[in-house]
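Note that one protein chain is taken out, while the other chains of the complex remain in position.
Our next item is chain A:
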Amino acid sequence: MSRKRAVVATAAVLAGALVLTACGTNRSETGGTAGGSCDTSKGTLVIGMIAPLSGGLSALGLGMRNSAELAVDQANQKCTVPGYRLAFQAEDDQATAQIAGQAATKLSSDPNVVGVVGTLNSSTSQSVQPILAGKKIVQVSPANTNPTLTLGEAPTTDPKRPFPGYFRVATTDLVQGPFAAQYMVQKAGKKNIAVIDDGKTYGAGLAEQFAKEATRLGATIVAREKVGEKDTDFSGVIAKIRPLNPDAVYYGGEYPVAGPLSAQLAGAGLAIPLMGGDGIVDADFVSLGGRPGDLATNVGAPAESLPSATAFIADYEAAGFAEEFSAYGVLTYDVTNVIINALAKVADGGAFDDAKRQELIDAVQQTSLDGANGKVAFDQYGDTTNMLLTIYSVEGSDFAPVETGTFRSS
C-alpha cells in the first residue's frame, strides 16, 4: 500500500468515527404531519422534546417521543392551534446532563420552539431548566421527580420555585419515596432494609426519602450504599450487605443497574425482593435480571386500568409505532396536550411572538385538563396536584400493578 493510500484509509477511519459520533450525539427527529384542511397561514410552531432516545434508558425515552408525536399529530388533524401548523422535534439527551444542555441550547436557538416536553431524568432537567428559562420557553416534564426542580434548594424547610416556566406531572420523591416505604414496611412487613442508590440526582434523592420514611415507620436501614450508574458487577456491594441479613433491598436509580443488581443479589444467595421507583418500571428491568416479586412504585395509575387512557392506547396502537409507549407514555401524551392547549388559548388572540411567551407560561400554570392519566393541574410551584401512585410487582416478564393509591403522609 502506498503511503498516500494509507493516509487516505486512516482519514476514512477517522472520518467514519466522527460521523458515527455525530449520529450518536445529535440525533434529532422531526415528526408531525401537516393538518390537511386547517388554517396554517401564520406558519409553524415547534414543540421540542429532550429525552434519552439512545443509550440504556432509550426504552423509556422512545415511548415518550412516540407519545408526544401522537399528541402533536392529533392536534394538527383537529386544528387545535388556530392559524398554526405544529411541528415536533425530539432531541436525544442520552440521559446525560451535559448532552441535555446542548439539546436545550439547540432548541432554544430556534425562535419557533414554543415549549419543550421532557426531560426523563432529574439530572438532565437541572441543566435544561436554566437554558430554556433564559428564552422563556415553557418546559413540562412527565417524569422528573427530584423535589429541588420545583421547590428549590431546601424543598422541605424553605420551598422556593426556581423556574416559573417549569412544570411537571410526576409526583416528587417527597411523595414517591415515602409511598414506597409505607408499602414495604406496613404492607410487606420488611424490617431490615438495605438502601442502595446510583448517586444521581434522581436515585439519591428517592433513596433518601425512602430511607427517612422507612426509619420513621420503625424499620432498620441496615446499609446505605452507592453504585456507579455504569457499573455492571455489584459483587462488592452485595458481599458487603449480605452479612447484615437484609430482608429487602431498596434501589434508587434506573433499570439498567437495577435489573442486573436484582439478578446478582439472587446469585449471591440473597433471594430478597428489590424495590425501586418509577425509573425501574419497564419490561427491560426483567430481561436484564429483575425477578418475580421485585417491586416498584410509579406515578399515576396503570394505563390499562384507566378509562381515560383507553382512547390513548387505541390511538397509539393505531399509529403503529415500533416501540411500546412504556412507563411515561400516558403522562407524556398529557403534558404535550397541556402545552398544545395552552398554546391554542394564547394563539387565539393573534400571532405568537416573544411577547406571548409569558402568556403561554401563565396559561400552562392555569391548566385544568382531563388527561389520559386523569386530572392535570399545577400548584403554585409547578408540581402536579394529582398524587396518585401505583405499586407494581414483577410477574412473568413484566411489571403488573398491585395497588393504586393516593399518597397521605401518615
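Going forward, a residue touches a chain if its C-beta (ideal position, glycine included) is under 8 Å from a C-beta of that chain, and two chains touch if they have at least 3 such contacts; residues count from 1.
The rule is simple: contacts and distances are computed from a predicted model.
Hidden from the displayed complex is a chain whose UniProt protein name, among "Amidohydrolase family protein", "Serine protease", "Branched-chain amino acid ABC transporter permease" or "Electron transfer flavoprotein subunit beta", is "Branched-chain amino acid ABC transporter permease". Within the whole complex, the absent chain has one touching residue among A:A263, A:A319 or A:V402, and that is A:A263. From the options A:S287, A:T310, A:Q366 or A:Q380, the residue with contact to the unseen chain in the full assembly is A:S287. Where chain A meets the chain that is not shown, the touching residues are 1, 3, 6-7, 9-10, 13-14, 16-18, 20-21, 23-24, 54-59, 199, 225-228, 230-233, 235-237, 239-240, 242-243, 256, 259-260, 263-264, 267-269, 284, 287-289.
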